[in-house]
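The structure appears right after this line, and notes come after that.
Take a look at chain A:
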Amino acid sequence: MSKPHVIVIGAGFTGTAIAHDLALRDFDVTVVERGPIASGTSGRTHGLLHSGGRYAVKDQESAIECIEENIILRKIVPEVIEPNGGLFVALTESDLAYKETFIQGCEACGIPVDEITPQEALRLEPNLNPKVLAALIVPDGTFDPLRLALSFAASAKKNGATYHLFTEVVDMLLDGQGNVTGVKVWDRANNTRYEIHSDMVVNATGAWVGQITQMAHAHVPITPTPGIMVAYDQRLVNRAINRLNRPSDGDIVLPQRRLAVVGTTSFSIEEVDYVPIDRSQVDLMLERGAELIPAIRQAKERGVYMAVRPLIGASGPGRSISRTFKAYDHKELDNVEGLVTITGGKATTCRAMAEKTVDIVCQKLGLNIPCTTAAAPLTSYREFYSR
Partner candidate 1 sequence: MWKITYRVHRQKGNEPPHYETFQVEVDPEEYVLDGVEKIWASEDRSLTFRHACHHSTCGACGMRVNGVEKLTCITKIKDVVQDGGTLTVEPLRNFPVVSDLVVDLGPLYRKMAAVQAPAVHALSMTPWEGQNIAPPADIPMRSADEEYIRLPDCIECGICISACPVAATDPEYFGPAPLAAIQIQGLDKPELLALADSQEGVWRCHSAFECSAVCPSNVDPGRRIMDLRRQVSAKRLKLA
Partner candidate 2 sequence: MEPQKNDPKNLWDWFNPKGRNVGGWAFILNRIAALGLVFYLYLHLFVLGKLAQGPQVFDQFIATAKSPLYILGELLVIAAALYHGLNGVRVLLTSFNIGVPQQKQMFYTALLLSVLGTLVFAVRMFTVH
């Protein structure tokens, strides 16, 4: 019997991790992405390899996913990660009051947390606000967004996955019963159109999942929730610096190569393809970032960008929605066979999202193949281009 053929739509973290998982489980894999790798939300992330600390109080399901996956990613893809840890720092009395709740949350989720003195914190991060009242160390890290996605993509490619980049899915191929049997695509690089048939289609288009499900007369509840990030031209910190409090605007500063990046905000929009930059949010990032790292005021802006979170659920926007992920079998949801949608989640949890999705694919195709991605080191991201 020939291998079952699965089409993955979208080559962000989710799509590339799914392609890798599928390829390892010996599927015939075709990835269709309308732009280059990680050109959607994934490329534009902050780059925080979450320890889970940020969600340890309000969203423990996400927090536990984060710490588990954090440990796995450090092992399987060390070449795109700065594993230098992270600090949660208290600057005000209200921050300080949050400390115990935070520590309890971390302990409940299995996140190692370690209090250090303000003096020690300033020794480790000399650019930290000298008014620091308390500091906690957690195993945060930072990663290079494009190269994380490329590593998954390269590994999948090595195991036989094929890529159709700059190729947009423009419609679904449906059989007489309305079940999905493949996709119609537009190759934007060559301006050609063709069809690809498959045994299963996985919709991993992040904030755009709704457009794909619509083509199949199916639906999925998501709320596109953008946030801003501002990069400054100095590497002012060597690890992720978080504000010790409930998640809010501009409460994370982290290093990227020679830069410091401050993020983020959370609001809702209609149009997802081009989110204009709101200069008042840029000012807010500077103001809030400078509370943590005052030297940011002396640095120069070097890039401003918006990314759109694909948060699951249709309730109001913002930080109340859980950051966990969900995979939908549209047979159950809309009585449409042949289509699985995955969305939500974080960069940090993309491998687990892939595992869950491919489990569903296997189950639907009546196969019993275990997932091995947690122990399989990825190949070098460079091999995506060089092989």
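Methods note: a residue touches a chain if its C-beta (ideal position, glycine included) is under 8 Å from a C-beta of that chain, and two chains touch if they have at least 3 such contacts; residues count from 1.
The candidates came about this way: all candidates are chains of the complex that A comes from, given by their letters.
Computed from a predicted model, the values in this text were never measured in an experiment.
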For chain A, as assembled in this complex, the candidate in touch from 1 or 2: 1
Residues of chain A that touch candidate 1 when the two form their complex: 35-39, 42-44, 47, 78-84, 116, 120, 123-126, 137, 144-147, 149, 166, 168, 188-192, 229, 231, 233-235, 238, 255-259, 261, 271, 273-274, 276-277, 279, 302-305, 380-386
